[in-house]
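All protein chains but one are shown at their positions in the complex.
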Amino acid sequence: MSVHFTRRSLIRGITAATAVATLATGLAACGGDSDAATTTSDNAGTVTVGRLSNGAAEETTLKVSEVKSISAQLPDAIRKSGKLVIGSGTLPSGSPPLGFVGSDQKTLTGSEIDLARLVAAVLGLESEVKRFTWENLFVGIDSGKVNVGFSNITDTEERKRKYEFASYRKDDLAFETLKSSKFAFDGDYEALAGKTVSVGAGTNQERILLGWKDKLEEEGKKLTIKYFQDNNSLYLALNSGKIDAYLGPSPNLAYHVTQTEKTPDATRIAGQYSGAGASLQGLIAATAKKDSGLAEPLADAINHLIDNGQYAKWLAAWNLSSDAVTKSEVNPPGLPLDNS
Amino acid sequence: MTATTHRAPADTEAATVEIHDVHKWYGTHRVLDGVDLTVRPGEVTVILGPSGSGKSTLLRVVNHLERPEIGHVSINGELIGVRRQGERLKELSERAILTQRSRIGFVFQNFNLFPHLTVLDNVAAAPVATGKLGKPEAVELARELLGRVGLADRTGAYPRQLSGGQQQRVAIARALALRPGVILFDEPTSALDPELVGEVLAVIKDLATSRTTLLIVTHEIGFAREIADRVVFIDGGRIIEQGPPSEVLDKPRHERTRDFLSKVL
């Protein structure tokens, strides 16, 4: 058959398209509250860290107020908006204790989120936290959807091509394995020969693991790497023996170990490693778009928190004191480009 | 079934149909090769011809389901499907053609009733959709017409619940609902089981007595003899001969007509 487009049907088509557009606008109007964004407002001058942590932290309230000398360095656009948009790459599954949905099963909490809120308070800004997938977090920073990522992002030389950093925590990696497993890691990659290990795609630790895999292959040994879309399927695989170990951020693994302590699938930490390779201490850093002018005020704000002791209280609240750094640096040396 | 003998409603004016030098071809195949035919108001014309002779195409040219390459058709003097622009004929807009078609009845070989509508809705739909009648009037008219074709008791049925003969009678009622000045029948009984042919022919015969212009393509020679005012024999896209049934059917002058009749009789 042939349907001819007369002017009438064209007009009808345009009417339908308008209706669709109107409907879409309606969606825009009503869709706002379903976003995975939360604006947390503490009482003026205080920030409570370690809230709703499901046992991962001790709730602590800290008094924080704006430091004008630091907030004066902020780029105009951000100072005028009065708001710091903080990105967390924790979708769909969270990454406790760094960033995850708290025990009210609603609010995004976690150590990284808390530090971001402390920093925002020092900068005199309201904090708005948005959740993304790991990949979208970076595109979000690129596109300006997000001002700064606080999401266990390791400072690396490669990432410095597009981003600028203000470091705030040591980046330690760890291997997690089943309690019943014999696997142990003392820093020597030879222990990985013949093993199947999982690691997050696109992460710093993936690069390290891939480097070990190459070295093992040169020696004629095999290391199998498996990827999972999210941590839940990863741990199901660990429990069922499909993988021998998981290489991930130390704090996440420590949380998981305590959470599974009393279950049949109890796990343990099989060894640790620096996130910047054998010769350099890896650092976790607040991440902003390159040349955004944010790294400086962020580093100053973190140093302010280190100096007044609130940084230590924050780490203590989350049982992460061992990851403390003595000062925040702008674009410190990270995992080198050729190190893999 | 009983076909009652109502006259056609008074507001229907039987139409004159003029077919003027119509040519139609598909690629290099000539289907109609210069057909001229004038049908007077109220005249019943039966078109005969072997299959592939172009008789169905001729019928479909009349209501512009097919566009002739050359020539034109007019009904009561109004050009169908085209308008005159200087020396040339230009095809009308689709909407204008649809309006013209709503004044011409067409009955298909395969009924083509709308299967998802009840019998009553099949008949009442067109007058409402074309804006000729309001819904209540259309329904009333549909009931009357269904009564006329002997299906007053099946108004709520769906087409597939009816026999072929009944479906064709609904199709005739559907064509009548637009009060056409002319009704075109394209082999109305060819798809029917033999025992159902009679009931449909009875309805057409009833129409023939009611002064509506009818153009009928059929293979029913006996029926043609009974009701036709004129029989037209077509072969190879041309009219071979025409005249009253007593001449064309009983004393054909042309070899091809004799040949055809000897095969079908």
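Per-chain numbering from 1; labels A and B assigned in written order.
Everything below uses one rule, namely that a contact is a pair of C-beta atoms (placed from the backbone, for glycine too) under 8 Å apart; a residue touches a chain by one contact, two chains touch by 3 or more.
The working rule: contacts and distances are computed from a predicted model.
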Point to revise | Which of "Succinate dehydrogenase", "RNA polymerase sigma factor, sigma-70 family", "Amino acid ABC transporter permease" or "Citrate lyase acyl carrier protein" matches, in UniProt, the chain that is not displayed | key: "Amino acid ABC transporter permease"
Revision key, fill the gap. Not-displayed chain touches, in the whole complex, chains A, B
Study note, to complete from the structure: Missing-chain contact among A:G50, A:G94 or A:G149 belongs to A:G94
Point to revise | From B:T38, B:N112, B:S190 or B:S246, residue that would touch the chain that is not displayed | key: B:N112
Check your understanding: Per the definition of touch given earlier, which of B:K24, B:H72, B:R148 or B:R174 contacts the omitted chain?
Key -> B:R174
Revision key, fill the gap. Missing-chain contact, candidates A:S127, A:S151 or A:N231, resolves to A:N231
Practice item. Would you write out the residues of chain A that touch the absent chain, in ascending order? Key: 1-6, 8-9, 12-13, 16, 20, 23-25, 27-28, 30-32, 34-37, 54, 91-96, 100-103, 105-106, 130-133, 135-136, 139-140, 142-145, 230-232, 235-236, 256, 259-260, 263
Check your understanding: At which residues does chain B meet the chain that is not included here?
Key -> 63, 65, 94-95, 98-104, 106, 108, 110, 112-118, 125-126, 129-130, 158-161, 174-175, 178
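We adopt the following convention: only the chains that are shown with their structure count from here on.
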Check your understanding: For chain A and chain B, what's the span in angstrom between their mean Cα positions?
Key -> 78
